[in-house]
Every structure is written in structure tokens, then in C-alpha cells.
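Only one protein chain is missing from this complex, and each of the others stays in its spot.
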Amino acid sequence: MNKKDNNPEKEELIRAKNLQEVFVIGGGFARSRLLAVDDVSFQVNKNEIFTLAGESGCGKTTVSKILLGFLEPTQGEVYYKNKFIGDLRKWEEKKEFMKEVQSIFQNPFETFNPLRKVDSYLCDTAKYFGMMKGKGDKKAIEEALQSVGLGMEEVEGRYPSEFSGGQLQRISIARALITKPSLLVADEPVSMVDASLRMSIVNLFKELRDNHGVSVLYITHDLATAYYVSDRIGIMFRGNIIEMGDVEEVLMNPKHPYTQMLKQSIPEADPKKKWIERVSITELETEEYMRKGCKFAGRCAFIMEKCKDHMPEEIFVDGRMVRCWLYGGEKKE
Amino acid sequence: MDILKTENLKSYYILEMGTEKKEVKAVNDVTIGIHEDEIYGIAGESGCGKSTFLKTICKLVEPPLRMVGGSIYYAVDGKYVDVAEVKEEEFRKLRWKYISYIPQGSMNALNPIIRVKESFKDFFTAHQKINDEKKDFEEPLKQHLSALGLPMRVLKSYPHQLSGGMRQRTTIALATILKPRIIVADEPTTALDVVAQRAVIQLLKDIQKLQKNTIILVTHDMAVHANITDRIGIMYAGMFVEEAKTEEIFENPLHPYTRFLIASLPKMGDKSYKPSVPGTPPSLSNLPPGCPFHPRCPYVMDICRKERPPLVETNTDHKSACFLSSKEGLQ
Amino acid sequence: MESFKELMKDGRFKFAFIVICVLAFMSLLSFFSPYNPLKWNVVPRDLPPRWPHIFGTTSQGQDLFWQSTFAIRNSLTIALIASSISRVIAIIVGLVAGYRGGRTDTILMSINDSFVVMPLLPILILIASVMRGNLTMVALGLILSLFGWAWDARVIRSQVLSLREREFTYTAILSGTKTFNLVIKEYFPFIIPIIFSTIINNMIWAIGMEVTLAILGLTNIEVPTIGTMIHWAVNYQSMLLGYWWWILTPVVISIFLFVALYLLSSSLSEYLDPRTRIQRIGEARG
Partner (left out) sequence: MLFFKRYLLPRLVQFLVVVFVGITIVFIVPRLSPADPVQEVINRITSQGAFLDPAAVDNMRKSLTELYGLGGNVFQQYFAFWGRLFRGDFGPSLFQFPTPVTQLIMNSLPWTAGLLIATTLISWIVGNFLGGIAGYFKNRRWAKILDNVCMVIRPIPYYIFALLLLILFAYLFPVFPSAGGYSVGRRIGFNWAFISDVLKHSFLPAISLMVLGMAANFMTMKLIVSNIVAEDYVMYAKAGGLKESKIAFKYVFKNGLLPQITGLALSLGQIFGGALITEIVFSYPGIGTLIYGAINSGDYNLIMGVTSLSVIGIAGATLIIDLLYPLFDPRIRYR
């Protein structure tokens, strides 16, 4: 368990333990197995924004689906407030869990059914989770809309196609806030929103954490916004968390070679900081998934024999967890 | 000497929905000049008309899009040719030899059922006669690919066998095979993972240095602009609101919209509060009167609500379309 | 009503709507027919079309106009029975295969595909010849419905498969909607246009099959339907003997019916296609 990582006063909210998810590609008789999520463990504490960062296809969305209970992991468990969520079988129990753990999605235009009015989702959420006192009690909905800076009249009776991406994402957040959740899972919430409006959503997360006590699991490929908004961060590559810890530590002086390359490859919005050396790109994504041992070995400048054999367990150095033989750690028998 | 100029260029999407007609003013009276031997970046949010502007200057205008007014000048062999007048069959000869096009990262721009080499041959033979297959086509092709650092096995494979980054670099090689004077790139790095994006940007820089041509790069990502472009034009609601050297845009933005755009960019190591542009982007089918940014602009003045500010040179080689800067300039 | 006005602007819909109204009116008329359709020699035989027998009369002494009113009504009933029941089967198979996925999907779909690929006519001939005379209208409708669902089940399945992956499915789950009313609230607005257009296509197929089986004399040829009318016309060598009106009436009616139904289905499926409906919603208040 990552002892070093969580300091005492932080109360644990949700914890993933050795998650593993196997994707079977090729149907019928030609099955080949692919480890989309491989031995992933992390936790999100109360009143904290934890980021899960990585390239597209590194398994972060699969992890979010497992956490939300949409996907049964091949191996590993998820504990919410120290209760194993796998035991939730009856719909009532699942609803209780959903009341506490809500989510918003990547494409605002796909979050709502284009043929249904937007406010029908808000009413459903309020009705099904018992947030409505009387029949027409819209207080909870108005409150949620108010906290994202929208009014009831702007939303009532309109279809998704009549809003901009930014507005839809705010309505989606409002829908999630109706049940007063303690954890909000945000899967790439701003990648489809215009750069100038992106900050309004990201600042909203900060405000939710500070004023509404909602912790956020922020999933993204954009390290810049991750640095700006989160407290702790986990970097994922091809299904594994290869570095995790305080965002200042991990992003300001990254240890794992992949995190270093990732940070260098993000273009800085500053003409003076242009790139210099060249970079090599992967031939085929699936090739790297199938590789035994450390999946970054193909492109790593510091490759060692044991890297090809297998990845190290969790090594703690400079206040963060890293899985790389460069930083010691014994060979697992 | 500008290699490409537009004067009062207008192109709208004409949509007939049921009874009434709707005009989406995607390119709204644009006059711009692009120099030779430079990488000119066009930045702007989604729905500001930058991709439509690209399609219009490449004459890739398909209904419902229609070029409504103004003219486009190419500097062909030293003299300006108004491309709007050139007939399609005549203009076809210019395509790829004079101006070529790089599509978005996510688009499958190559014919899925023929090998990559076959695609290269189609584009090559459309403009150049091949009498000796080996000497006229295969040799130059191999040289071109190795110059761009692409493995030869790409030629024998089909598009679906290549990874996203590899396919995009192959398309760039295809767009530069005939060494065109202008290369137009529409969001070439979107939908690519960040490492492939960096490789693509590197490739574009090398090509520009190698062939001394002009690259017009459109992307919403200001950081990509910072890394590759020499000059940037900021587009908003179908118009150019500011144009200057890249360093100038980042250090001393004049137009309020550009200021917000630069201020809202998250930077590593800087956790200070980043403001966001208030309000929502305008819909191009019913634009506000006067300056289209005035509903969201904190410095709005009466004149802004009535007239549309022209794109005017306020400092040296730094144009902006805002009464605030041009008024001061005037005083 | 507003959408009806818009639909009427589409030429195909207008033609189809008029023709179907006429045919529907004729089938209603059958309730006021002065002659009993099952009786023969109620009118002088072999009269060419002239008032009062506007479509002429048959060698069996039946008035062709009133006969065709019954024919249209019966053919439409058979078609409606067949297509409505096969819709139910198609929806169940499509929804279960699409939503559950995995093994159930592969099994259901392989059985479904075998019904698509199989030549249905010889099998229907086999069934009809076994049941010989007592193939009543309802029985024929049921048999046709058993074979008419395969193609559309696959269409519905692929629609459900694509909907299942879309993000608003997860939003609905997180809003507390249970699987059953999630399917009703979220998926049905997409599935209903498919059902609508495939109902009409299936009716065309069913009427076509009924005509074919009737001409082969495999259905209950006393009951007047489009097929049986042609059957008697062909059996009595009406063409050779020059009674052209006897064979032309059912053929012309059937062509109008098929073309009208086809145009109705293609114009409706275009109008109801979710993509165009979304644009219309956006544009209505845009």
C-alpha cells in the first residue's frame, strides 16, 4: 500500500487497489488479450482534486468507468469510504453509491440526448435521488444551477443543440451537483471546450473543492490545466500508473523518463521556450501494450536489462511514487 | 512581396432550412497579406471561421459553402493572379504544384483501399509526366521520404496499417512531394498524442526551412503557435481582429479578446488565478451589430456597439481591429 | 400538424398520401358493397368497364370494383398483421442482442443472419402447400410475420449498439433511470423512426408474398385479395379471351399500392431520421 503517500490528516474517500482490466480484441475465434489497465492502485482523499493524466489510450477512461461501477474489473477492488463497492448488488444500494459519486463526460454535445430536453435530466436526477420535497419542488435544481452560474429560465424546455459547449458542460456539472455528491469524476471535461472558456470550468472545480467540499477526480491529457488545478497527480502510460504524488513534485521535477518526455513534449505557450532536440514516435500503439516488462522500454534512453523483464513495484523517492528501476527497488522474487 | 493576398473576402454557408434561408457568415470581409518564406499561424476558437477561410483560399468551396465576395490573389511567377476568376480546369494545374493542403490529424485523407505508394503516384502523375517509372518517380519519392525521416515500409502498407502519428506524417510528405509554394495545414496536430504532435511540428519546421516556402497553419492551440509560427493572425467571428509577430502577440496583445486569450493560458509553474473570457461566443448566423466582441468586452464604448473597427496598423507590423487601440493611435 | 405541412412539401409524400387515402377509402367502401364477395354470378358476366360496373365484371359474374374494395381491405389486413407482429419480434431480438451484447448477441445474430440469407419463398411454398386450403388470412399473416423480422432486427441491433456507447446512456444511468425506462426514454426516440419505415417496407414484402402464394393457389382462394383476384384472372385465361380489364384491375391497383407505400416509407424515414430532426429542433428556435 502506498504508505508514504497519504499523510495522516487526509481522510480517504475512494481507493482503487490493484485494478486490472483485460480487453479482448478480435472476436470469435481469434482472441488476443490486451491489458488495458494493469495493476493500478491509487486513492482520492476528501476535499482534494486528484488528476489521472496520460495520453489517449493509456486506460484512464477505463479506470474511471471501473470507479463509477459501470465496468466490472477483471481483477482488483474499489473501496468507497472503506466499503467494497463490488458488494453493491441491489439497485437501491447502487443508487446510494451513485448519490455520492457522480460524473461528467468529455463531449458536452453527447452528454445529453439530442432528442430530449436538457432540463428533463435535471428533474430525473432530483426525482430519483429524492432531492425533491414536493411534486414541483425545484429548489435543489435551482441551487445546483446557481452554483455553476446559470439560471433556471436559461435552461428550462430547451434542447442541447441550442447551447454552446461551455454552457452544456456547466449544465452537466449542475446535474451532478443536485445529489450533493462528495466525489465528482470528470473524464476529460474541458478538452472539447474552447480554450478561453476552459478556465471557467477549471476554476469551478477549485470552487467546488473549497466551498462545497466536493473532491474531484480530474482525468485529462493536458498537464498544464492539471498543474493549475490539482493537488495530487498520477501519470499513466499503457495501463500502468508509473509516477504519482504531489503535483508540484511530479510535474516540476519529474523522475520517470516517460513523465520527463511527456512534460518536454507539451508545447509551452511562450515563444522563448521552443523545442530543440528531436523525438522518436511509436510504430504501433498495440505493439507497446503487448510488451513484457516496462512498456516504455522501446523508447527509453536509460533502458536496462531488467526493464525488459518486468516493472518494479512501487518505489518512493522525493515524496512521490515512481515505478522505474533507475530509482533502486529490489527485483521482485 | 506577399505570396497570397485577400481583399474583402466573404464566404458564407447558405442553409435552406424549411421555409427561410439562413446565412452563416463564416468569413466576413477579410483583407490579409501573407509573406513569402514564413510560417503564418491563424488562431481562434471553434466556430470563428478559420477552417472556412482556409477552404476558401484553396478554392475547396462545396455547397452549402459559397464565396460571396472579394478576391484572392496568388503571386504566381512574380505577378498577382486573381484566383476567383481562374476556371476550375486551369486552377487544377495550380493545385499541389503551387498550393497544397494538410488535413486534420483525425481525418483519413488517404484512399483506404490502395497502398500509400499508389496514392503518391496518383498525386504525382496528376501534375507531372512520368516516362521512366524508376528515375522520374521512385527515386525522387524515396529521397523525399528519407529527407523527412519516414521509413520506406510506409509505401508498401495500406493507410489502416499505420499509427495515427505515422499516417499524418505520410500525408505531410504527400503534401510536399511537388514542393509547392504554399502549404495550408488545418489543425494538423489535433487528435494526435502529444509526442506525435511534437514530431509533426518538427517536420513542418524542417520542411519550411528546406523548401523556403510558406506554411499557413490553423490551430486553436496557442502553445503550438508559440512553438512554430513566425506571425500570428487572431480570428474572431469570421474576422481578423489582430495580426503581429508571434513574440509581439504574446508579450503585448492589443485587442481585448487576444489579451483574454493569452491571459487564460495555463502555464507550468504558475498557479496564479487565470481569468476566463466572460459570456459565450457569438453565433455566426446572427452577429451583434458593430464590433462582434462588444457584448463580452469590458472596455466597450458606444462606438463599439455601432461600427465595426477596421484592421489597422497601430504599431510597426502590428495590426489590430479595436477602437481602443486605433483611437489612441489616432490621438 | 405543422410537421404534416412540412412533409406535404415533399413530392413523394404528397403522391403517396393521396394514393393511400384513395385506397383506404375504397377498402372502407367494401362495408357498403351491394354484392356478397363470396357469391358468384351476381352480375352479368364479362362486361367491359362501363357504368354501373366501372371496372367491368369477371367471368365468374362478380363486379370488379366491389371485388377490388374487398381485395384491398383483406390484403392490407394481412400485411398489417404480418408487419406489426414481426416488428415486435424484431424489436425484442434487436434490443436484447444490442443491449446485452457478448455471447447472447453472437448467438441471436447468427440465427438472425440465417433468416436473412435463406431463400424464404421455397420455404413459404412448402408451408402453404402443407396447410393447403385452410390457410386463412390470419394464419397467413402469422406465418409471414415469423419470417419477416430478420432484416430489421439487425438494423435495430446496430442502432442500439451505437446508442449504448454514447455518453448520454451513462448520464441517464447516473440520473437514476433504471434499464427498462432508460431504453424507453433514451433509445425509443431513435428506434421509432426505424420501426415506422420498416413497418411499411415489411407491408410491401408481405403483400408481395401474399400475391405470390395466392397466384400459386396455395392460400384460401375464395377470400378476395389482390393475389386471389389475379389468380382467377390468370386461371380463366382472361388475357387470351380478351377480358383485359379483369387482369389489369388487380395489377394496376397493386402497383399503385406498392409504389405509394414505398414512397411513403422513404420520405418518412428521411423526415424522421434523427440527424435531420436535430437540425430542425436547433433551427426552430436558433
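Lettered A, B and C in written order, each chain numbered from 1.
Note that in this section a contact is a pair of C-beta atoms (placed from the backbone, for glycine too) under 8 Å apart; a residue touches a chain by one contact, two chains touch by 3 or more.
Just so we're clear, the structure is a prediction, and the values are computed from it rather than from any experiment.
Touching the chain that is not shown, out of B:Pro112, B:Gly269 or B:Pro298: B:Pro112 (per the contact rule at the top). Among B:Leu94, B:Leu141, B:Cys297 or B:Leu324, only B:Leu94 touches the chain that is left out of the view.
Across B:Leu60, B:Met152 or B:Leu210, the single residue that touches the chain missing here is B:Leu60. Set against the missing chain, the residues C:Leu29, C:Met131, C:Val155 or C:Leu182 yield one that touches it, C:Met131. Although one chain is not shown, part of chain C still touches it, namely residues 12, 110-111, 113-123, 125-127, 129-132, 204, 207-208, 211-212, 215-218, 230, 234, 239, 244, 247-248, 251, 254-255, 258-259, 261-263, 266. Contacts to the hidden chain, counted on chain B, fall at residues 58, 60, 62, 92-97, 100-101, 103, 107-115, 122-123, 126-127, 157-158, 160-161, 174.
Just so we're on the same page, only the chains that are shown with their structure count from here on.
Chain centres here are Cα averages; for chain B and chain C they lie 53 Å apart.
Taking each chain's centre as the mean of its C-alpha atoms, chain A lies 33 Å from chain B.
Those residues of chain C in touch with two or more other chains are numbered 279, 286. Of all residues in chain A, none touches 2 or more other chains.
Here chain B touches chain A in the complex through residues 45-46, 163, 165-166, 193-199, 201-202, 220-224, 226-227, 246-247, 250, 260-262, 264-271, 273-277, 280-281, going by the rule given at the top. Residues 55-57, 164-167, 194-200, 202-203, 221, 223-225, 227-228, 251-252, 261-263, 265-275, 278-285 of chain A touch chain B in their complex. Note for the complex: chain C touches chain A at residues 106, 166-168, 170-178, 185-186, 189-190, 274, 277-279, 281-282, 285-286.
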